[in-house]
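A single protein chain has been omitted; all remaining protein chains appear in their positions.
Note that the chains are named A and B in the order they appear, and that numbering of residues resets to 1 at the start of each chain.
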Amino acid sequence: MSGRMRLPHGGQVDHEKPLSFTFNGKTYTGLAGDTLASALLANGVHLVGRSFKYHRPRGIVTAGPEEPNALVQVGEDPRTDPNMKATQLELVEGLSARSQNAWPSVEFDIGAVNTLAARAIPAGFYYKTFMWPASAWKTYEHVIRRAAGLGTSPQQRDPDRYDKTYAHCDVLVVGAGPAGLAAALAAGRSGARVVLVEQDHLLGGALLNASEEMIDGVPALDWVRSAETELAQMPNLRILRRTVAYGAFDHGFYGLMENVTDHLAEAPDHLPRHRLWKLRAAKAVFCCGAIERPLVFADNDRPGVMTASSVQSYVNRYALKPGKRAVVFTNNDSGYGAALDMTAAGIEVAAVIDLRAAPGGPLTERAEAAGLRILADHAIIGTAGKKRVTKVRVAELSAEGDAVVGTAEEIDCDLVAVSGGWNPTVHLFCHAKGSLEWDEDHACFVPGKAMQAGQQVAGSANGAFGLAACLAEGAEAGAAAAAEAGFEPGAAVTAESDDRDFLPGRWMWLVPSDKPLGQKAKHFVDQQNDVTAADLKLALREGYVSIEHVKRYTTTGMATDQGKLGNVNAIGIVAEAFGRPLPEVGVTTFRPPFTPVSFGIFAGRDVDDLLDPLRRTPMHAWHERNGALFEDVGQWRRPWYYPQFGEDMHQAVNREVKAVRESLGVLDASTLGKIDIQGPDAAEFLNRVYTNAWKKLDIGKARYGLMLGEDGMVMDDGVTTRLGENHFLMTTTTGNAAPVLAHLEDYLQTEWPDLQVYLTSVTEQFATITLSGPNARTLMAELSDAELSPNALPHMGYTAAKVAGVPARIFRISFTGELSYEINVPASFGMAVWQTVMTAGERYGITPYGTEAMHVLRAEKGYIIVGQETDGSVTPLDLDMGWAVSKTKDFIGKRSLTRADMQKPDRKQLVGILTQDPKEVLPEGAQLVEGVLPQPPMPMLGHVTSSYYSPNCGRSIAMALIKGGLARKGETLYAPLEGGKTVACVVAESPVFFDPEGKRLNG
Amino acid sequence: MLVITCPYCGPRCESEFSNGGEAHIERPKDPESLSDAEWAEFVFLRNNPKGLLLERWNHAQGCRRWFNVARDTVTYEILAVYPMGSPPPALAPKRYV
Partner (left out) sequence: MVESYLRQSALAHLGLEAQRARDEAAAAVRLHEKVLPAAVNLRGDGDDPAFLEAVAQALGLTLPLAPNTTASNAEVAILWLGPNEWLVIQHDAAPDAESHLATRLRNAPGDFHSAVTEVGESLVCIHLAGPRAADVIAKGCPLDLHPSVFGGAGRCAQSHLSKTAITLHQVSDEENGGPAFDLYTRRSFADYLWRWLSDAAREYNKA
C-alpha cells in the first residue's frame, strides 16, 4: 500500500510499482510516477518544513515549480542538493530527503519561539536591527542564517559529471501542455527543426491534472498520447523531457537544463547527471501555462491550505486524497473544479466559500446542481490547527467587500483548496525583455509586445485560458513560427474542445478579517520569505514607493520561487494601499533562472585538467621525464627549473644560471610568438608599428623592436628578422603572441588597407631551442653545417642551415647576454633535435634551464620583460630606452610620448636597485620610500619589478619603477616590508649588472 | 550571446568574435600637428550612446577579418553589418530619451 490516502486506482502513477523512500528519517512507500510531494501526501504527510522567519509549520501548497514551502534537502554529502522542490522531485527507489528549515526537527522546532515574538520581527527587521554597527552584522548573520536556513551545500567535491552542449533549431516550443503540443505539431509538420521542452517527465501539462476534459471527442490524455506518438516519429523534432527552459537571452539564445539521470535509481556511468543546452532558436513559442494564485487571508499558511488546481492534480494525476474533509475558497469559477473532483474522489466538500456576491460560471453551476453548499459573498477570516489546518472561520462580507459582517461560522476541515485567479507564466517572455499588459477582466499580467522578433506566447501563458483557445493559439503560433523560419506549412493542426474560462471573478487582493491587519493573525503574501500584507503596508508607511524597492525591503518574491505565487497579490495590495490602478504600480523584474539550476552544468566537463588548455611544446614530454617543475605562462606550460639530486629551487636556479655563464645552457623557447610577415610593404609596415627604424635592415639581420599602443605605453617587444627583401619573421613575448597579431591585423585592415602585407602566425610551426653560453658555438659547429664565425654569423645575424640533419633557421640573438643561438626547427622534429643537442652537449655539461634562470640571466643584463617591468602605464622613455625610439618617423603611439603628462618629472622610471646588504633579496612588489615613517601611510615612490639573487654577480640585484628614478641614481631608498623590517638600498648607476660592455654577447 | 553575421563567413555565435569599440574613428594622418587635447580625443574618448552604436568587431576565431556593426545598445538588435572602409548604411534606429 503506497499510503493511506491513496486512491485504489487511476491517475498517472503505476499502482503496481511501489517505491520505498525516507523523509526525515522515516520510511514510506510511494508509487512510480509520484513526486516526493505526492508520495508524502499519499501517506498523509502535509507538514514538510518550518517557515523562514517565524518558523511556522508549513505544508505542501502546490504541485509544481511555484512551490514555496516544500523545499527539501535530498541525499547525503557529497551527493546532496538543498532547496529541491518536493513538488517537482520525481520519486525514485531509495530517495532520502529531509526538511531543511527546522531544527532540531520539523515536529518540534525550537525556532518556533519566533512565532511568539512575531510582532518584534516586522519587514526590514534585519536591516533595522542588525545593520548597526555594520561590523556586527557578520555575527548576527551566522546565527540568523542557521536559524532560518535554506538547506546546506555539499561539503565534499561533487562526484557527478555534467555536460553542456550547443544546439540549434528553427522553432523552440517551451511547454508540452495543450498549446505547446499543438504548436509543436504544427511546426513539426512543416519540416522545421523543432525542440519541444517540458520540465515534467510526462507531456500534457495541465491536462494531466484534469479529470474530464475532452479533445476531438476523446479524453484529453488520449489526444496527448496520439500527439506524442506523432511527435516522436518526426525526425526533425526533439522532445526534451525533465528539461527546464530556465532563461531566455539575446538573439534567440536559451538556457535549458536537462535532468538526465536524477530519476534513475542507478545512474549509468557513461551518462552525465545534468546537461546544459545552449540553444539557439530562430523562432520560439512560449506555452508555459499559468499558475494559480492563492488568496491572501488570515492565517492562510497552515499545512493543508493548498491551491485548488494542485488539489486537482493530486486527486486526478497522483490518485490520492490530500484530505478527508475540505473547504474550497475561491473568487472565480475554476475553484469549483476542485470541489467537483474532490467530491468524485470521495473527499467530503464541507463548503465552497465564494468571495463573489453572485457565483456563476459553468463549474459553479455544476456544483450548484450537485448540491454542494456554497456560501456566496463570504470569506475565510481565520484558520486554526497546529500542524495541520483543523477548521476555518467563515463570515459574510460587507457591501463594499472591505470588511466582514455578522457572526463567524466555524467549519471543521483538514484541507482548504484556494483559488484566487490565474497568472500566465510570462517569465521567459520577460527575460527576453518582452513587455506586459494588464488584463483587467482576468486580473493578470499578460504578454504584450515581444522585444525580440520571432517570439510568441500561446495558450494560458498568453491569457487564453480556455482549452479550445489554448489549442488554437498553439497551433497558430507553431505554424506561424515555422512559416517565419521559411518552412511551407504541413497539415493543419485542428483540435476541438470546450472553451471554458475561469470567469466571472471578483478580484480582491487582501481578504478582510474580523481583526485589524497584522494582529493575532497573519495574511501571508509570500510564504517562502514569510512576508505578510502587514509588512507590505508597513513598507509603504515608511515611505517606499517603487514596487522594486518594496520588494527589496520586504523581500517579497525574492527566494527560490521568485514570487511565482505571491507577486501579483503583493502588487495588488500595494496598488490598493496607494489608491492607484494596479498596472501603474508595475511589475518587478523577472530574471533567470525560472527555477534553480545546478552549478555543475555551467562547468560541464571544463573541470580538473580540462578546466583550461595546457599548451605543450614539442619537447614537453622530455621536460616531464627529466623532472622539470613547470610554470604556467598564459596557457603555456613552461619548464620553470629542473631540480636535481634534491636541490631546492634556489640551488637549482643558481646551478642553471652559472652553467649558462660558464659553459652551456639550453632553453625550450618554443612558446615565443612568431609572426610571418610577407609583402612589398612589409618594411614600411614594421616602421609604423615599431618605435625604431626598419627600412634599412639588411637581409639576414635581426633587430630588437618596441611596440606601443596608441597611448604611448609599451605593449610588447621582440626581435624581428629580415628573411628576404619582402619577408620578415617577428617574434613576440609568449603571452602576447595572439594580442600582437590581432593588433597588427587591426591596423593593416582598418587604417592601412593600402599596404601590401600578409601576416600569418607561425608560432607553432617551429620548435625553438636556444643554446646559450661560451660553448654554444663549439657545440653548434658539431651539429650544424652553418657558417658560424663571428663575421659570417654575428650577433643579431640569421642563417638557414641544417642542425642535427634537420632544416633549421638559426638566429644569433641573446636574452642572456651570452653567445646564443635560437634554433628553429619544424615542430615535429623538435624532440629529435633536442635529444641530439642534449647528447652532443654532454661533454660541455649542457644544462637545461627554465624560465626562472632565464629571468635571472636577463635581469643580470638589465633586459626588461614586458608585463613585469611594464604594466600598461610605462613608456619607452620611462624605461630609459629612448635609444630605441625614432625621432624622425611616425609610429603607433608616438604622438602620445610628447603629451604634457608624459613629460612630468615625477613619472615612474625604471632603475636598477642594489640592497646595502648584498645577501638581502627584496620581494618583488616591495614599495620603496624615501624615509620610513612610524606607520603607514607614507609617500611611496614606486615598487620593485624584478628581484633575484645573482650567483654571477655574487649578490642580489633588482629593478624598480621609481618616481623620477633616473634622477635619483646613487640615492638611498628604503623598502619597508611586512613584519616591520626595513631594507635599505641604493639606486644603481645602471640596471646592467653583468658584462656591461657586452663582450660575451659579441664574442 | 549575440548572433553576429560576419560579412565573410555568415551568421556566427558571439563567442567567435572580439569587440573593437566604436567605429569610424580614423587615425589622424599627421599626429604631430594635433594639440594634446585633439590627440587625446582620438586616443581616449569614445561615445557610449543609448540606442544606435556603430562599432567594430573582429571575427577573431574565424576569418580574422574586421568589420563594422550597427547595434542598438538597448535591444542588442543588430541593424546592419558592413565592411571596413564603408560608410554606415542609412538606418532608422529607435530613439531613446
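Here is the rule we go by: a contact is a pair of C-beta atoms (placed from the backbone, for glycine too) under 8 Å apart; a residue touches a chain by one contact, two chains touch by 3 or more.
Only a predicted model underlies this, so the values are computations on that prediction, with no experimental measurement involved.
Among the displayed chains, contact with the absent chain in the complete complex occurs for A, B. When you scan A:Gln519, A:Ser828, A:Thr982 or A:Asn1002 for touch with the missing chain, the hit is A:Ser828. Considering the whole complex, the residue from B:Glu16, B:Asp36 or B:Glu55 that touches the absent chain is B:Glu16.
Considering the full assembly, A:His168 is the residue among A:Arg4, A:His168, A:Arg591 or A:Lys969 that touches the omitted chain. Screening A:Leu610, A:Met649, A:Ile699 or A:Ala792 for touch with the missing chain picks out A:Leu610.
Residue-level contact of chain A with the missing chain is found at 163-168, 193, 268-272, 278, 280, 604-606, 609-610, 612-618, 620-621, 636, 676, 678-680, 756, 758, 760-766, 805-807, 826-832. Residues of chain B in touch with the missing chain: 8-10, 12-13, 15-16, 61-65.
Simple rule for what comes next: only the chains that are shown with their structure count from here on.
Note: centroid distance chain A to chain B, computed from Cα atoms, is 27 Å. Within the complex, the chain B residues that touch chain A are 1-3, 13, 18, 20, 26-28, 31-32, 34, 36, 39-40, 42-44, 56, 58, 60, 64-66, 75-76, 84-85.
Within the complex, the chain A residues that touch chain B are 166, 249-253, 278, 280, 433, 451-452, 710-711, 742, 745-746, 749-751, 753, 890, 894-896, 899-900.
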